[in-house]
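Omission of a single protein chain aside, the complex is shown with its protein chains in their original locations.
Up next, subunit A:
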Amino acid sequence: MNTVARRLSGHLARGTAMIWVVTTISFLIIRNIPGDPVRGQYEKLIEQGMAPDQAERATAALYGFLPTGSLWSQYTDYLNGLIHFDLGQSLSTPGTGVATLIGSAAKWTVLPVLGGTLLSFLLGVTLGVYAAIKRSGRLGDALAISGSLLHGVPQYVIGLLVTAIFTTLWPILPAGGPVDIEFDPGFNAPYIASLVQHATLPVLTYALASYGGWILAMKSSVATVLGDDFILAAELRGLKRGVLFRYIARNAILPLFTILALSLGMLFGGAIFIETIFNYPGLGLLLVNSIGARDYALMGGTFLVITVAIVVANIAADLLYAVIDPRVRAGGAA
């Protein structure tokens, strides 16, 4: 127990230092991005056809939401806010707290990204084992080729393709948005159905885009394990195919487990292209919009959430790795 606590406290100290470093770097980068947010907003309204006097009126009060003072005082204010869990106020949605915006977006990111990640992981890992075992056959070739093809196609291309197919050529699914506003929000069949309907294309796109990576990684990992002595020994002992399969899968999945843990950490970065294509209001879309609007506080808050999620995922992966692989347990023999 003491060993685990010592490991955890070490991880936490390193993680906190890492978060501070990344926060400081991102703060400096964000404050040095060129572009005046108020002028940008004014010209955007002009471009949308608003009369200059109206646009001026609509943007004048935004100046009050811009950070003031020297860079150092802005930095100390920012850190002071963070210590008190205050991420500041948004400029692009003036008067709304950054934490509120991030909280609102996070729930929409979880469904497509987590759903897509888990679906592609399960499919990729299972089929990857078969692709490796049957690598000399047609099935193995077909699976490997499908993985390579999908791995090479960018997310946004897959997104646009499924949009064209399922919303235009064969319009059976909605083109965008997270849920139909006509249904009363809550635990009722039409609302849940609408959620599922709207999430289908983002999840499908995410799963298709990441499936290739999993299947190729698993195939490669299994192929390596297949050459290990313990597999040969197991075969010589005449173990059943099911047991042998479990031996292979359990050992081959170890490297993928780390990637999965990091992918789950990246979950809070959202899926920028997918969320943009499907108008899915997750963290990726929030980040893109905040950059476009030069919303310093929102950018900083989003980067912070992504950083914390990745650091936490790293720590979790490291600790859980020891659980699933006895060889890396502290003090354990290899």
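By definition in this document, contacts are C-beta pairs under 8 Å (C-beta built on N, C-alpha and C of every residue); 3 or more make two chains touch, one makes a residue touch a chain; residues count from 1.
We take it that contacts and distances are computed from a predicted model.
Per its UniProt record, the hidden chain corresponds to "Peptide ABC transporter substrate-binding protein" from the list "Aldehyde dehydrogenase", "Transcriptional regulator, AsnC family", "Protein translocase subunit SecA" or "Peptide ABC transporter substrate-binding protein". Shown as candidates are A:G10, A:P154 or A:P190; the residue that touches the absent chain is A:P190. One of A:V113, A:L127, A:L143 or A:L285 touches the chain omitted from the figure, and that residue is A:L285. Subunit A residues in contact with the hidden partner, per the touch definition given at the top, are 34-37, 39-41, 43-54, 56-62, 64-65, 92-96, 100-101, 104-105, 108, 163, 167-168, 171-172, 174-183, 185, 189-190, 192-194, 196-198, 200, 275-277, 279-281, 285, 289, 291-294.
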